[in-house]
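The other protein chains are all here in position, but one chain of the complex has been omitted.
After this line comes chain A, so read on.
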Amino acid sequence: MTGADVLLLALGAVAVGAGVLVVTTKHLVRAGLYLVVCLGALAGDYLVLSAELVAWVQVLIYVGAVVVLLLFAVMLTRAPIGASDDLDRPGWPAALIGGGAGLGLTVLLVDAYRWSTVELPEAGTAERLGEQIFQSWVLPFEVLSVLLLSALVGAVVLSRPDIGRPGPPRDGGAVPLDATAPAGPAAPREADVDAGGRR
């Protein structure tokens, strides 16, 4: 056991413990905060594994952006502050499948690597990773940039209900509530007739 092993063990224990709390806690906001602990411990793991750039990108994007987005979503969906009882469905199947996947993978990897040691490679600094990305992995990089753009456009289309709809609503009750809707001379009259007919 070298110092790196001890660090990996400690950070791994922190990550797994925080992960257990993420999937079992009854407080929505605390689940997001435990996720920060888990992802931070994983960033420490990356640092020990000499992946410097990945570790800092993990802190920047996961801890900085993704968790903040998740907490925003928790608050925008009006989550209660205290403990909530309806977060879980009764699940022996979940425990069975999750435990089976986790323990099965554990057995597989322990059997593959036993207690062997490897030498850590040279550190993955930004310079070395940048050389690799922009020499060998340029095409996947560009494809990913297109994917990010399409995800951005998709998120905008999803959250704007007034665009991307197949057509106007079928019945004539489409009252233009906002100023951007086309307010032709016939539209309000139709709506009035419609509303009057229902009364």
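Heads up, the rule we're going with is that contacts are C-beta pairs under 8 Å (C-beta built on N, C-alpha and C of every residue); 3 or more make two chains touch, one makes a residue touch a chain; residues count from 1.
We adopt the following convention: contacts and distances are computed from a predicted model.
Student: One chain isn't displayed here; going by UniProt, is it "Paraquat-inducible protein A", "Ribose transport system permease protein", "Putative xanthine dehydrogenase YagS FAD-binding subunit" or "NADH-quinone oxidoreductase subunit K"?
Tutor: "NADH-quinone oxidoreductase subunit K"
Student: For chain A, which residues touch the unseen chain?
Tutor: Residue positions of chain A that touch the missing chain: 1-2, 4-5, 8-9, 12, 15-16, 19-20, 22-23, 28, 31-32, 35, 38-39, 42, 45-46, 48-51, 53-54, 57-58, 61-62, 65-66, 69-70, 72-74, 76-77, 79, 86-89, 91, 93-95, 97-103, 105-106, 108-110, 113-122, 124, 128-129, 132-133, 136-137, 140-141, 144, 147-148, 151-152, 154-156, 158-159, 161, 169-171, 173-175, 177, 191, 194-195, 198-199.
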